[in-house]
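Worksheet: one structure, shown below.
Every protein chain but one is kept in place in this view of the complex.
Right, chain A next:
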Amino acid sequence: MNRYKAELMVGVFVVLTVGAVLLLALKVANQSMTTDGDTYTLYAKFDNIGGLKERSAVKVGGVTIGRVTSISLDKKDYTPVVELSIISKYSEFPETSSVSILTSGLLGEQYVGFQPGFSFDGIANLKDGDYLQDTKSALVLEDLIGQFLFNRGDSDNGE
């Protein structure tokens, strides 16, 4: 009887643990989207990616359609190349689409803003492995401040 009770309580313990793991896995941690497999890959070259990281979101009008899977430097012209993994469900973007690196809120994380272009006749849709031509770099605050001070200096001299 005693052994029966011990085994019963250990069973309850195991069930509690499984419940806790399920809570952590399903409710607390994110389900990694990039492992789904039904994605396609686009590339974009930027002059400056600012604070963009791997796993940053790719968004169209605030809706996440994919993630940044890798960031590397082009060996030839030394510009950053960002690999974007987009869910296959959203596969019909025209070639005239543009991407820019934006910041969510004043201090928030940086993400890739995807702006679908207009589709005319004769403009194909983006395919797996395509490079996006129209890109806008991240705003770097220090550059902005530098530019501002430089301009002020200029106008002071002019007066």
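The working rule: a residue touches a chain if its C-beta (ideal position, glycine included) is under 8 Å from a C-beta of that chain, and two chains touch if they have at least 3 such contacts; residues count from 1.
As a working rule, contacts and distances are computed from a predicted model.
> From the list "Cell division ATP-binding protein FtsE", "Sulfurtransferase complex subunit TusC", "succinate dehydrogenase" or "Intermembrane phospholipid transport system permease protein MlaE", give the UniProt name belonging to the chain omitted from this structure.
"Intermembrane phospholipid transport system permease protein MlaE"
> Looking at the full complex, which residue from A:Val21, A:Ile123 or A:Leu149 touches the chain that isn't shown here?
A:Val21
> Provide the residue numbers of chain A that touch the chain removed from this figure.
3, 6-7, 9-10, 12-14, 16-17, 19-21, 23-25, 27-32
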